[in-house]
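Working notes for the structure below.
In this view, the complex is presented without one of its protein chains, the others remaining in place.
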Amino acid sequence: MPLSKLIAIVAGVGPGTGASVARKFSSHYPVVLLARKPENYEGLAKEINSAGGKAIGISTDVSSKDSLAKAVEGIKQEFGQDVAAAAAIFNASGPFMRKPFLEIPAETFSSSLDVSAMGGILFSQSFLPLLLKGVGSSEHPPSLIFTGATASVKSNAQMASFSTGKWALRALSQSLAREFGPQGVHVAHAIIDGVIDIPRTREWLKDMPAEAKLSADAIANDYWWLHTQPKTNFTWEIDLRPAIEKW
Amino acid sequence: MPLSKLIAIVAGVGPGTGASVARKFSSHYPVVLLARKPENYEGLAKEINSAGGKAIGISTDVSSKDSLAKAVEGIKQEFGQDVAAAAAIFNASGPFMRKPFLEIPAETFSSSLDVSAMGGILFSQSFLPLLLKGVGSSEHPPSLIFTGATASVKSNAQMASFSTGKWALRALSQSLAREFGPQGVHVAHAIIDGVIDIPRTREWLKDMPAEAKLSADAIANDYWWLHTQPKTNFTWEIDLRPAIEKW
Amino acid sequence: MPLSKLIAIVAGVGPGTGASVARKFSSHYPVVLLARKPENYEGLAKEINSAGGKAIGISTDVSSKDSLAKAVEGIKQEFGQDVAAAAAIFNASGPFMRKPFLEIPAETFSSSLDVSAMGGILFSQSFLPLLLKGVGSSEHPPSLIFTGATASVKSNAQMASFSTGKWALRALSQSLAREFGPQGVHVAHAIIDGVIDIPRTREWLKDMPAEAKLSADAIANDYWWLHTQPKTNFTWEIDLRPAIEKW
Partner (left out) sequence: MPLSKLIAIVAGVGPGTGASVARKFSSHYPVVLLARKPENYEGLAKEINSAGGKAIGISTDVSSKDSLAKAVEGIKQEFGQDVAAAAAIFNASGPFMRKPFLEIPAETFSSSLDVSAMGGILFSQSFLPLLLKGVGSSEHPPSLIFTGATASVKSNAQMASFSTGKWALRALSQSLAREFGPQGVHVAHAIIDGVIDIPRTREWLKDMPAEAKLSADAIANDYWWLHTQPKTNFTWEIDLRPAIEKW
């Protein structure tokens, strides 16, 4: 199988980590950008295509099995029935509220679990077949990478609508690492412990030095590093935080 | 408020841990038994009532907000609008399959999360108001106890349909411990690490000594011990396993 | 073997947890009090003996193999060569400094490791033979309990001279739990997460309610509870903290 058939899929693109990761991987693979709203991937796809890479965006709801099935169909139409994946990156998170537990609607919890937990499960069930197909033909072991957070390992007061999904996602990644590592797919989980420097957080930590925030581009480099690890040396989990972060 | 108004609620009764816990707490409080199928609580309610205790069963689906609302309504009809809780124990788990990840239907994952994760959330939202009402009037700090498993802290290959929900539930319990401890409610999580000696597991580990299985009655004693800890000495988490268990 | 031959040993008695634990266990077993300075056990031994219990104190440096060998010798002289132990509780900690790492003398680190790590190892090597002898003749499984701290699981800045020893001690307790559980000895580790209410801390947290501190007597109850767990339901680790503690 020619290497050109190998693609990278990024779920949860937007103006932050997802975009940086997609840009980074686009210099090596055609990338598929998944987001619910087209405005979250259109500009990025254009940018990557203009820069000489190849990117397509597909409007996808990762909490819906049908929506993901359509995404896989779209990918096969674009890249051929025998398309394989070198990387699949799950960077989506459900909505949540930082509030007293009894004031949070049950719907917020279930929406959060739908994306963070079920979304991760459905994404994995959709793209692991493509990653398995990539084993052997990919220069680097095909990689399935999940974006976690501080709340993936610590469940603070008033954060349960975020942490429940994030702990579930971490459990998923650990189980998949154990099942699919021996089959040649590298499954990894990154604990992003701090504020990422993206447009949405521009006003945060304004009295701190610039380096108080994580760089989204540096996260992308770290994901690329995970991707290039050989079969003898897989990392399941890394944590990432600014040097000056309190933890 | 007279102490007699304090009740204990046990979700997930059946012929195992839930029943033992209900029996144990019934010697101190009227108990409410929640299970989907009446056959899971009817015999037990009869047994407790015959023994001089007080028990009522309510057919409840903990993954349904409406069903839990009806259970709360039923409890208020039985024990009065100002009923308070001394203990609420969440002992339910969703269905799961130990199978290759790609062979497990998405529905199994979502059913598992519906009970283990959302069930725990909805149960907590339903009964924390009663537990908070118990603060001050209860001899022991009102307690919200969650039953976990080995899979709450380790996510093995092919176990993701169980562990995702169990990690989410553990996250919930930690967040609630941090939020409600200062308000006087004791939130705890028990990691049951081994096979419990119940009718369903009678044929398991048959070539091992009897003590290779956890005693459900001893688990109930441990839950009672957690319940009687004073406000100065709350335990969030215990692990429980047979002495001869490999871990 | 008559039950009266079973003793409890407590290392690290003083005016706090150790004393409470010794008092609690003295209502069931003769207790041996180990501390470097006789003034740390003399009053307590007198108190227990006056109250109808039985206690002897032995001046012991737990970081010294020879000193512990002498303690064992003294115990055999007092209780007979065939003495067995129902419980051995290691409650000692080495000295430490909360200071910038580069300002702490190397000697402070080694003294801390000598007590917290080597002390725990030597104490275990000295008394596990007596605990093993207690298996079968003790009503409750003989128990080896280690006192840990917040710093047993979290290693904060400037706390390395405490946490290095405490992490080592926790590692010891986990390994021993796995090795000696199947032999009938219950090995447990308690994470004391907060300030204990003892004479030395009287002036601490003065602007907080009394319940902001852990009760040493309640810790002793918790250790007793661990001791009484049956072989089917051993807990390796509990955490203990005031309800209002931030964690």
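For reference, chains read A, B and C in written order, and residue numbers begin at 1 within each chain.
Just so we're on the same page, a residue touches a chain if its C-beta (ideal position, glycine included) is under 8 Å from a C-beta of that chain, and two chains touch if they have at least 3 such contacts.
All values reported here derive from a predicted model rather than from experimental measurement.
Shown chains touched by the missing chain in the whole complex: A, C. Summary of contacts with the chain left out: across C:35, C:62, C:88 or C:122, the touching residue is C:122. Residue positions on subunit A in contact with the hidden chain: 141, 178, 181-182, 184, 186, 197, 211, 213-215, 218-219, 221-222, 225, 229-247, in rising order.
In the full complex, the hidden chain is touched by subunit C at residues 65, 100-102, 106, 109-110, 113, 117-118, 121-122, 124-125, 128-129, 151, 154-160, 163-172, 174-176, 178-180.
Here is the rule we use: only the chains that are shown with their structure count from here on.
Centrality by C-alpha centroid: the chain sitting nearest the overall protein C-alpha mean is B.
Simply put, subunit A must spin 180° to overlay its Cα atoms on subunit C, rounded in steps of 5. With centres set at the average Cα position, the gap from subunit B to subunit C is 32 Å.
Averaging Cα coordinates per chain places subunit A and subunit C 46 Å apart.
Subunit B has residues 178 in contact with two or more other chains.
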